[in-house]
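Note that this is a trimmed complex: some chains were dropped, and none of the rest were shifted.
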Amino acid sequence: ACGQAAPTAPAATTAPAATTAPAAEATAPAQLPSPPAPGPLTAADAGGIEKLIERARAEGNLSTIALPDDWANYGEMKQKFLEKYPFIKHEDLNPDASSAQEIEAIKANAGSKGPQAPDVIDVGFTWGDTAKKEGLLQPYKVEKWDEIPETLKDPEGFWYADYYGVMAFEVNTQVVQNIPQDWSDLLKPEYKGQVALAGDPTGSGQAINAVWAAALGNGGSLDNPMPGLEFFKKLNEAGNLLPVVAKPATIAKGETPIALRWDYNALANRDQNAGNIDIAVVVPKSGSLAGVYVQAISAYAPRPHAARLWMEFLYSDEGQLIWLKGYATPARFEAMRKAGLIPQDLLDKLPKTDAPVAFPTGGQINAAFDMIKSNWPTVVGATVQ
Amino acid sequence: MAPLTRTETSRSVIERRAFSWTWLGVAPFFLFVAAFLIWPTLSIIAQSFLDQERRLSLQNILELGRPFIVSSYVYSLQLSAVTAIGGGALGGLLAYAITIGGLPRPLRDAVLSFSGVASNFAGVPLAFAFIATLGQLGVVTQWLRSVGINLYPAFSLYSFWGLSIVYIYFQIPLMVLIMGPAFEGMRREWREAAESLGATSWHYWRYVGLPILLPSILGTMVLLFGNAFGAHATAFQLTGGGSQGNVVTILIGAQISSDALANPGLGNALALGMIVIMGVCIGLYTWLQRLSARWLRS
Amino acid sequence: MLKRFWSWFWFIVGATYFLVPLYATFDFSLRARRGDLSFAAYANVLNDIRFVESFWFSLQTALATIAISALVIVPTAYWVQLRLPRLRPVVEFFTLLPFVVPAVVLVFSLARTYSRTPLTDSREGLWVLLVGSYVILSFPYMYRAVDTGLRSINIHDLTEAAQSLGAGWFTILARVIFPNVYVALLSGAFITFAIVMGEFTIAALLAQPAFGPYMNRLASSRVYEPSALAIISFALTWAAIAALQWIGQGSQARVAGPR
Amino acid sequence: MAFLEIVGVRKSFGATVAVEHFDLTVERGEFVSFLGPSGCGKTTTLRMVAGFEKPTTGRIIIDGVDVTDMPPNRRNIGMVFQSYALFPNMTVAENIGFGLKIARRPADEIRARVEELLRIMHMPEFGRRYPYQLSGGQQQRVALARALAIHPKVLLLDEPLSALDAKIRASLRQEIREIQRQLGITTIYVTHDQEEAMALSDRIVVMSRGRVEQIGTPFEVYNFPATRFVASFVGTLNLIQATVVDAALGLLSIEGRPIRVARPLVQHRPGDAISLAIRPELIALDGQMNGEVNRLSGIVEDVTFLGSIVRVQVHLSANKLHLDLFNNPQLRPPQPGSSITVQFAPEACLVLGEDGSPHHSMSASATQAA
């Protein structure tokens, strides 16, 4: 289907590869094997959804990767899926894996049939294109393909957005009396030693997005994330930024009373601790950035039909509502709301945001991520003792 | 002449066979290492010399010279050295206390088995345990505050020294486990001989006890150093923002497992740097040990 | 006695240092209900079938790892001491290498190396890879422990005595060397045990239902349960190690004599 | 005046009593040995003098100062351990100079003293070696030099030769004795080798089960043992069953042959069974002795050639007898299986009573002979 699967092409076809061939052969990991022929492009190609279920039943397994239970309500998602298709034996590979690790898992296990080879991945937006170029994905278009906005999917069906959220302040109100409302509030002396990221901005998407979102709130733009770094530099110099990874436990303990997390994670955590810890979730007034994740099926998926069944479930009305229940805005959100498929109580529970949500393009994401990741150590982390 | 010739040939055959047999004794180990360790190590080395388009290049190696990478090596080295020495000292004292220090035997057993567990108490649970202890709202912090001592902001768990305190938690038990037997090997007569010559405790340890233990201590220090140098999860939790400097392992993690576009080549080059540093450490240790133990049969 | 005093002093310093963070964790784990200390988090953990399953799985894996590691390390350390003392730095280097090879690199390299072999095509095969990796991780500790143990017995004379009685290498290792380094082996085994019980990255990426990934999953999603689990796993691991130690006690008395 | 006094010392470890009722005074410059079987409390007593153990009761006085409660490092006592306990990390010279270094003596003085001691020990060129590079005998001498370097008031040696070969032992004990005389240093020497104790000591303390059995010169202890234990522990002894015939005349019967001892058997009555003890070197082949002798006949069972001595084992009817002859290349030793008659003087006989203490036929002369 894809004519330019460069890395998998024979080494002799491109000049640079040829020059490095001896060294690469001697020392570098072997080239990836050619992937098996891709599966059906749509459920109809597979002979209808019933046929797909049949084939998936024959495969009997499904390996997903990087799907934490508390992330975007994936816990319920997996559970409901397995209840619906009880013949599937599910393998929940490294729920904490990063996008790079998911891609690496495909590469490393290319050709392996074991449960450690992931069938489907859920990666940061730009990884869809990268993986596609490397020939690591196979296309599939779910039944409701058309309801996914054009900007959020690969036209050929190699990858497609699943949900998005915006950056929010998760605040333990037992510790913090005055709840910060905007990025600039975080610089106030009263928040000394109280603000924490949920990861390392040289690797974690959530943390990088926090920096980028700060840029939007501080005079930057989707193309100019530098003000975000400047902001965090100030935050750090003011002593407000804590160099600790915010986790539900640290938030509850009060050690990281203001955590910068995806709104869906923050809200889920708020609900989980209802009645014990008082948590407020605030979407900052300025700089609302959408973080979009995408779904895809591995080109080497040992269980391609189970993978397709999983996709169908995710993009079914039921699957989309499960995400929404976890406060993650699903890809078909607009279409479903228009069709009145979303119960009102679910809509009511969603946080109200006045700020316009900015959706970056793949190119912008790549550039911004690269910029933040490589400049963080020097701009913000420069105060090494 | 004939029998002599026969003798000679058969002997050389034997010697050759004996030679290969000798090496065969360690073959299982090297086979195992080859199967499970050498290949990953080679792949690290190989990838270090490949750029992102998988072409041969020195780019990654040259990047090791970038200031923030150098400073993270320095940070890692300092952290490893400080915690190896600090953990080594405290662990050594504890090992001494439970072995030849005259504490009841059951305590010794309890500490040893506890050390087995504690030496691998790391990552998220350890980080959180210390956050709950010495964090801004930690148990100890609050207790000290209640008696009028404010740890913060003079001290921070997320500073170099805070991190060191956390690392020492898994360094001490390692020291205890390894130095315990060494302490038990110290002969009572040495101490008594020194005492009869007028030596105080201090003299004994300064001139006899420590020098004798030095080779074991050095060896264990290298182990502790490596243990800290390679630690990742704990540091990740406590330096998460990366705003207080980074240890190399986190930098590596960011390169090979990241949500942003990763640069595995650089990650591998960083790991190669660590391997080289470890190799240098072992060389240094072997040399120091020879130096400090001329008196050992070898 | 001054010496006794200092021993107690350092022991108490050590004990405080070790126990206070555990206490803090414990204290936090009891606060799952507002204004109330309760074992709710513990109940949640213990009622989870995956907790039992994964603990049991890791327990078995740990024992397998210890057994294999001992089988590899004891003959090696023995042979290096007996015949190849010059090889010691090399062996030491390789046993320390696992510290600096990141687990992620290790596991993906293994997956690549053994891709399209039975090792990567079934859960059982992957388990072999898992145990193999853990054996590597155990080397730094096991080698040092065994090496120290071997120094304390006269392996040259024991070897020759066994040889003169007709024993071959296998018999010597199995009947003479192993039983006599058993105690030393134990301390290495303790650490190995703890490593395996807590290891996360390799197990997760090799799709193994181990205890480490289970703990990690819980840690990222729950508030109080991770602390409860940390306490429980600490206690369980300690209990398991104490059991190992207790089993080893008999032979210790025999080899070392009463102290 | 006594230089070292051990007064009423008792030491117990929990329930075990290691040493009891120990009293001893040692003169300045005297060489005293503790001799006794394993576990009899020799080491414990020595360690109490050194200060490594505290007596349960009793006092230890050195040069007029009660040191019972003084820590070992302030007693100024030189100690040589059975295992040498050389510091493996120091050269020979450093080992010897250690005590002086601790005492902050000037480097020159230390060097001179070390050299002097190395010369005394006949190993002047060994200063830079490490202990592992020395033979056992050399290590031993270094340990001795180390103990002597600090000019100790008392020198304590705990079985310093027991790990060495017979040949080296003999030459080293000679050296120890010479050095001790030369320096006139008060010395206590622990051993369970009686030949060593006899060759070295001015006086011997024979111990058994934590108690002193006898204190005396080697000659006294060997020839006039105070108890049955001492008699059998020190030297080789033939024990022969005998029956009292006439107690007043000292007449006995061994396997029907009349035997006379030199003293009346005051405690015995005719018909009593007693043990007669005779040293093998006091028995001779028939015809080699003058004066009044006892004679016994038997069959030669075994002849052991020991170099200077030939030991002949004679089988009487119900008893066995050893006798020692000097080797003589010109004389054929008795052959196994041949008949033999042996003789011994009445004065050679020691009568061991049932109460455990021996009645030496010559004990009247004990004090005179000493």
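Note that the chains are named A, B, C and D in the order they appear, and that numbering of residues resets to 1 at the start of each chain.
Keep this in mind: contacts are C-beta pairs under 8 Å (C-beta built on N, C-alpha and C of every residue); 3 or more make two chains touch, one makes a residue touch a chain.
Values in this document were obtained by computation on a predicted structure and should not be read as measured data.
Asker: Since only one copy of each chain type is displayed here, what is the full stoichiometry of the complex, written as a formula using these labels?
Answerer: Although only one copy per kind is displayed, the whole complex is A x1, B x1, C x1, D x2.
In this section, only the chains that are shown with their structure count from here on.
Asker: So using the touch definition from the top, which pair is joined by more C-beta contacts, B-C or A-C?
Answerer: Answer to which pair has more contacts is B-C.
Asker: Starting from the Cα centroid of chain D, hunt down the chain whose centroid lies farthest away.
Answerer: Chain A.
Asker: Counting only Cα atoms for the centres, state how far chain B is from chain C in Å.
Answerer: Roughly 16 Å separates the two chain centres.
Asker: Just how far, in Å, is the C-alpha centre of chain B from the one of chain A?
Answerer: Here the centre of chain B sits 36 Å away from the centre of chain A.
Asker: Counting only residues that touch at least two other chains, what does the list for chain B look like?
Answerer: 43, 124, 128, 132, 138, 253, 256-257
Asker: Indicate the residues of chain A shared as contacts by at least two other chains.
Answerer: 29, 97, 101, 104, 247, 249, 253
Asker: By the document's touch rule, what are all the touching chain pairs in this structure?
Answerer: Listed in label order, the chain pairs in contact are A-B, A-C, B-C, B-D.
Asker: Quick check: in the complex, which residue numbers of chain D touch chain B?
Answerer: Against chain B, the touching part of chain D is residues 50-52, 71-79, 81, 83, 85-91, 98-99, 101-103, 130-132, 146-147, 149-150, 156.
Asker: For the complex, which residues does chain B have touching chain C?
Answerer: 22-23, 25-26, 28-30, 32-33, 35-37, 39-41, 43-44, 90, 93-94, 96-98, 101-103, 105, 107, 109-126, 128-130, 132-133, 138-140, 168-169, 172, 174, 177-178, 180-182, 185, 201, 216, 219-220, 222-223, 226-227, 229-230, 232-233, 249, 252-253, 256-257, 267-268, 271, 274-275, 277-279, 282-283, 286, 298
Asker: Going by the contact rule set out above, which residues of chain C touch chain B in the complex?
Answerer: Chain C residues touching chain B: 1-4, 6-11, 13-14, 17-18, 20-25, 27-28, 71-73, 75-76, 78-80, 82-85, 87, 89, 91-94, 96-106, 109-110, 112-113, 132-133, 135-136, 140-141, 144-145, 148-149, 152, 184, 187, 190-191, 193-195, 197-198, 200, 215-216, 219, 226-227, 229-230, 234, 237-238, 241-242, 244-245, 259.
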